[in-house]
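Some notes on the structure that comes next.
Missing here is one protein chain; the remaining ones are kept as they sit in the complex.
Chain IDs A and B follow the sequence of writing; residue 1 opens each chain.
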Amino acid sequence: MTRLAGTRVLGALVQILVVTLLAFLLFYVIARFTGASPAQRIAGKTATPEQIALVAKNLGLDQPYWKQYLIFLGNLLHGNLGFSYVQQRPVSQIVWPAMRATASLVLGAALIWLAIAIPVGAYGGLRPRSFGDVAGRTLAILGMSIPVFWLAPVIAYLLGYQPTQGKLFGLPILPVGTKLFPIGGYVDFGTDPVQWAYHLILPCITLAIGFAAVYIRFIRTLTAEQLGEDYTRTAKAKGASTQRVLVRHVGRNVTPSVTVLLGADIATALTGVFFVETVFAIPGIGYTGLSAIENLDYPVITAVIIVAAVIAVVANTVVDIAHMGLDPRIRHVPDA
Amino acid sequence: MTIDNRVELGAGQPAGSRPAGLRVTALRRLRRDPASVFAACLLLLLVLAALIGAPLAAKLTGHSPTEQVPNALYPDGQPIGVMSRTLNAAGTAEDPHGSLFILGADQLGRDQFVRVLYGARISLLVATSATALALVIGVSLGLLAGWRGGWVDAVVSRMTETAMAFPNVLLGVGLAVVIGPGLLNVVIIIALFTWYYPARIVRSATVSTTKMTFVAAARALGARPRRLLTVHLLPQVWGPLLVYATSIIAANILFEAGLSYLGVGVPPPTPSWGGMLSDAVTSGMYQTDIALALVPGLALVFTMLAFNLLGDGIRDALDPRRGR
Partner (left out) sequence: MAHSTGHPRRVRAAVGAVALAAVAALLAACSSGSTASSAPSGSTTAGAPKAGVASGTLTGAMSSGAIDTMDPNRWYFAVTWGLANAMCTTLVRYADRPDAAGTQLTAGTASMPVISSNGLTYTYTLRPGAKFSDGKAITGQDIKYTFMRLMNPAIDTGTGYYFTNVIGAPAYLAGKSKTLPGIVATTNTVTFHLTAPDGAFLYKTALPTTCPVPNGTTMKPQESGTLETNYASGPYRLQSYEPSRQIVMVFNKNYDQALGVRGHVAKYVFNIGVQASQAALEIQAGQLDFQTSNLATADIIRLSHNASLASQVHQSPRPETTYLFLNNEVAPFNNIDVRKAVNYAINRTAIEEQWGGPLVGSVSSQIMVPGALGYARYSAYPVTPDLTMAKKLMQESGVKLPISTSLRTQNDAPGFMNMGQVIKANLATIGINVTVVGTPNSVNSSYISNPASHTPMGIEPWSLDFPDAEALINTGMDPATPNAPPNLTRFGDKAFIPQFDAAAAALGTHRAQLYQQLDKNLMYQVAPYAPIFNARWFDFVSTRVGGYVYSVAMDAINYNTLYVK
């Protein structure tokens, strides 16, 4: 198992290297062809071509690409993510706080969607074709079909803004000025944990809905499968209560698959949540990445992509290795 | 934009477990499942609407999808609502002989109904061509990796895994910003991020097929790859690929809508559902005229619903563990 794990880790490292190279090349090279020049933007509206060249020289943008890449790689190995010339400060000061905000959002949403999906999915698997099952799966398929960039502003409007005008879902049943949820904004955990949680409720719910839908179906399928297996029938025949069967036997067998999926999803979510972040004004990674793209802040764009890819690679590697540990069948399969 | 059944379609479909008559059985099951039939009808309706309904609507109402009809906006800029006619010259009330707007006008006085139908064209066109392109890339790479094996396989597999690690949408947006807008660009970008799963499916199916003794024997005897692959590989692969294709078309519709929502997808004035949503939401107009956001939003929801239901139906129909 150690050899398998070791190979896996080595593969992961190579992947990360390739990721850095691609990310670097992609933007710098393509940008050169489209004539989008950050030096121009920084030099200002009235700068002469000579001044623009001077700014470019100061920023080191006139070096050949391979040199810039090596400097960049060297910095990366020291944990230095580069320097943003648009914001004139180290990229790490931009990216890590953003990461914290996004992590709050994603992990909070994960808690919510698991809290919804596990009971609903398990119930559906336990009692297939019951009303609860049908209802759960109906809601799930609806939840999967709603685009998040529509859901986010609608939720912000219905639950954040309308209550202040005395309405709940269009019905004037609340006192005017009710502050049910904040329309947007983000408060650091360090500044005020209560406000931090309060501002995260609506965004986390918005994000959780789509994922909950997928997980309800997934957990339901897995649970139903496991409950149809011989060993669960044996356990029940031996007198184990349904709850015990569910938690001890089914749960244990279902957990590895759910963990794998969860790992991959959290990794993806950490980078793909910018619709939610933009609407609710959460200064996270997706939002930072988007602004960097608009501002042609290449070091930040590159850093965000690399951080996201590294997280994905690491998450997948960890989850794979954990899966190997949890599921003895996998360790011995030569062709994974 | 998660894909529900991707884990279930993972590596290692057992070779030769499907009877040759699966296709027939599957079709029968599909026909008997009301939800799948409903979904298929919905999709058929969508295609018809896009192909025929759009120009028909344009002709009947007399509005083109990009035409800004005068008197479709009140003097303060508010668009006329659902089932309204254009206003009189003074802009105070509806003109009883004015032009009818079935789903109202948008903030530039364009007919929402016609636009949402033409938007269907764009969504379907982009999603299907991107999926087709992704399938071509993915299947070719998967075949290559599975058949050749060895270092070719290793390289392609690592390449696929690395590509999968990249943050999809962010990179897509970044590329779109730098490459520029345009229909073709959008299709290429979307395809670039969706070829991974077909590649993996095809690769593992190819690998297990080539491992079968009789295949190896046939290969040693000089049988041509094409025949081997067609006879033995295709039956295993078309099922998962079909299910995958339906879910990926749905995801691509959403991807294109997302890109258009951010302003880097299909450029205006070409109507696209994402673009219509973007207009409604970022301008804040949906707060006073919810129809502006509801119309493209519901179009997206129903389309996604249809694809999801159909995908479910197909997967259930192909499940070898079910009865007749």
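To be clear about the criterion, contacts are C-beta pairs under 8 Å (C-beta built on N, C-alpha and C of every residue); 3 or more make two chains touch, one makes a residue touch a chain.
Owing to the predicted nature of the structure, the values given are computational and were not obtained by experimental measurement.
Only one residue from A:L25, A:L54, A:A197 or A:I321 touches the chain missing from this view: A:L54. Of the listed residues A:P64, A:G170 or A:G239, the one in contact with the hidden chain in the full complex is A:G170. Within chain B, the residues in touch with the undisplayed chain are 33-36, 38, 66, 68, 76-78, 81, 107-108, 177-178, 180-181, 263-264, 267-269, 279, 281-285, 287-291, 294, 298, 301-302, 305, 309, 312-313, 316, 319, 321-323.
Residues touching the missing chain, restricted to chain A, are 34-38, 40-52, 54-55, 58, 87-89, 93-94, 97-98, 124, 128-129, 133-135, 137-139, 141-142, 153, 156-158, 160-161, 164-167, 169-170, 176-177, 179, 182-186, 188, 220-221, 224-225, 228, 278-279, 281-283, 287-288, 291, 293-296 (touch as defined at the top).
FYI, only the chains that are shown with their structure count from here on.
Across the complex, chain B is touched by residues 11, 14-15, 18-19, 22, 26-27, 30-31, 34, 36, 141-142, 144-147, 149-150, 153-154, 157, 161, 210-211, 214, 217-218, 221, 257, 260-261, 265, 268, 271-272, 274-275, 286, 289-290, 293-294, 301, 304-305, 308-309, 312-313, 316, 335-336 of chain A. Residues of chain B touching chain A in their complex: 1-2, 4, 7-8, 11, 158, 161-162, 164-171, 173-175, 177-180, 207, 254, 257-258, 261-262, 274, 277, 281, 286-287, 293, 297, 300-302, 304-305, 308-309, 312.
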